[in-house]
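Missing here is one protein chain; the remaining ones are kept as they sit in the complex.
Chain naming follows the written order as A and B, and within any one chain the residues start at number 1.
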Amino acid sequence: MTPSAYVLEYHLVNYRRTWRSSVLSSLVLPLLTMLGFGIGVGAYVTGGVGGYSYLEWMVPGLIATTAMQTAIGESTWPVLSSFEWVKVYFAQAAAPLRIGDILGGHLAFMLFRVLLSIAAFLLVAFAFGTLRSAWAVAVPLIALLVGAAVAAPVAAYTASVTSDSYLAILIRFAVLPMSLFSGVFFPIESLPVVLRWVAYVLPLWHGVDLTRAATLGLDPGPGAVWQVLYLVFWCAAGWSLAYWRYQRRLVI
Amino acid sequence: MSYPFRRVEGVNSLIHARGLVKRFGDFTAVDGIDVDVQAGEAFGFLGPNGAGKSSTMRMIGCVSPPTGGVLRILGMDPRRDGPRIRARLGVCPQLDNLDPELTVLENLTTYARFFGIPRKVARARAAELLDFVQLGERAGSKVEPLSGGMKRRLTIARALVNEPDLVLLDEPTTGLDPQARHLVWERLFRLKQQGVTLVLTTHYMDEAEQLCDRLVVMDGGRIVAEGSPRALIDTHSTREVVELRFATDDQGTYAGKLEGIGERIEVLPDRVLLYVSDGDGALAEVHRRSLSPAGSLVRRSSLEDVFLHLTGRTLVD
Partner (left out) sequence: MLTLALPRRLVSFEGMGRRSAAVAERNVAALKTAYWLVMLGGLLEPVLYLFSIGVGVGALIGEIPLPSGRVVSYAEFVAPAMLASSAMSGALSETTFNFFGKMKFMRLYEGMLATPVRPIEIALGELAWAMARGGIYSAAFLVIMVAMDLTTPARALVSFPATMLVGFAFGALGMTISTLIRGWQDFDMIGAGQFALFLFSGTFVPATAYPEVLRWVVEVTPLYRAVDLIRGISLGSVGVTQLVDVLYLLAMLAVCLVVAGRRMERLLCK
C-alpha cells in the first residue's frame, strides 16, 4: 500500500461514523430537487426540451450537479476543519507522510463520496425511467472527472482561508450561480452571450453536457473530447494549486 | 486605575448563605453550606475538582437558582432581583468566554453596554482598564491570538467594567504560566488594596495564601474547614513538616522505626512525611536512630498540607 492509501483509510474509518448524515445531503436533497422541479415544474413545461420530457432532460444535469456539490461539500468544511479545528493534517504531517500523500488520500476519499452518491442517484433515475441509453454506464466516470475538477481547486481555496465565512462566500458567489446557470434547469442557449461564455469557462456545464449525452444517448461529437480534456485541465491545475497551498500551510 | 470603592449601605454581609443547596437531578453539588462575606474582604473557596465550588459561584452570580436554603447577595434575593444584583457584580468565569469576533477593546465596550453604561463612559473606562491589566497596546487586536494569560487579564478587566461592588473569580489562574499567574495576582492584590471585595475559587494553595483573608475548604459539596490561611494551618497541621526519602521501594518499612517522632507520620509511595513542631530537632532524632534517608527536607507547613489532610490524596476527577 502506498502512504496515500493509509490516509484514505483514515477518512474511510471516519466516514463509518458520519455516513448517515451524508445520505441526506447527497441523496435526499437531489431527489427532492428532482421531484420538485423535474416532476412539479416539469408538468408545466408542456413542450418538453429538445424532444425529451423536462424530467428526462434535467435529470442528467442534476446528476452532474450532485457530483459537483458532493465534491465541494467534502473539499470545504472538512478540509478547513483538518487545518483549523481538528487539525488532522498536522497530525498526519507529523507521521512519515508527504504533502502529496495527505492531499492525494483526502482527494481519493472525496471522489469515493462522489461515486457513492452518483451510484445511488443513477439507480433512482433508472427506476424513474429517465435513462434512455446504455451509455449511462459512463456516467460514474464523468462524475469522477467533474468531482476531481472542482474538488482539487476548491481544496486549494479552502487551504488558503482561515475562517468558514469565506467558505460561505464561495458557496453563495460561485457554487450557487454555477448550479443555476450551467444548463441544468434550462438550456444555456437562452442565456445572454456573456453569461453563456461564463458557463463555458466553468467546469459544471461540460459535466452536464457530457452526462446528458450519456443518459439520453445523444451523439456527443468530437467536441466531447475537448470537454473531457478541459475538465482534465481543471483537475491538473487544481492539484498543483492545492499542493502548493497545502505545502505553504503544513511546512512552516 | 483608581477604583471608586462604594460602601454598601445597610448591608452587613455582601454574601449571606444559610443551608444553601444545589441539586442537579439526583446529584447534590452543594449540600447545605453557610457562608458570610463582608465588604472589603478577599474570600476564597478551596477544594478539589467537583467539590461544589463552581456551582456555588454560579448561584452567587445569580445565573443558577438555588435548590434550597437562604441566599442573599448585596442584601437582595437572587431569585427575584437577578438583573439588579448582576448589575453590581463582576464575574470572571473559569473558562474565558470572550467574544472571538470582537477586538480586545470592543470586548470591553460592548460588555459595558449590557450594563447600560453610556458609550462614551464605556470607552474611557475600557481604555483605563486595559492599562490596568497591561493590555493597552493590544486594544485593536483580535482576541484569538492572545496568550492564555492575556485572555485571563482581559476577562478580569471585563469583570471590572461596571465598577462592581463584588468581584467573583472562578479559578483565576488555572492554566497560566508562572509569570502570568504572578501578574494576575499582583493586579488582584491591587484591587483588594483599593477595597474591592473579592470572592475566588482555587485549588492552588499558594494562590489562596497570597490572596485570601479568609477561606473555606469544600469537599463533596460541604464546607469542611473555615478560617484565615494561618489559622487553618495552625488548626489542621503542625508548624513544620519533615520530608524523608529512603533508598528503598517500600518507604513503609521505615514507618515503625520513626514511631514517636512528631505528631503524625504519613507514608507516601515515594517519601515519608513527619508532621512536627520543630523540624530540625526531628531530623536530628532521625539521624540519632541511625536511619539515613537518601534525601531530607525541612519546611514550613502550608495550606497544601491542610488541604490534603482534609480532602485526602485520592484523585478526584
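FYI, a residue touches a chain if its C-beta (ideal position, glycine included) is under 8 Å from a C-beta of that chain, and two chains touch if they have at least 3 such contacts.
What you see is a predicted model; the values in this text were computed from it and never measured.
Note on the undisplayed chain: of the listed residues A:Ala5, A:Val41 or A:Ala236, the one touching it is A:Val41. Here one chain is not drawn; of B:Ser13, B:Gln38, B:Thr110 or B:Ser302, the residue touching it is B:Thr110.
Chain B residues in contact with the hidden partner, per the touch definition given at the top, are 24, 58, 61, 63-65, 79-80, 82-84, 86-87, 89, 91, 93, 95, 97-102, 106, 109-111, 113-116, 158, 162. Taking the complete complex into account, residues 21, 24-25, 28-29, 32-33, 35-37, 40-41, 43-45, 47, 49, 54, 163, 165-166, 168-169, 171-173, 176-177, 180-181, 185-186, 190-191 of chain A touch the chain not shown.
Operating definition for what follows: only the chains that are shown with their structure count from here on.
With centres set at the average Cα position, the gap from chain A to chain B is 55 Å.
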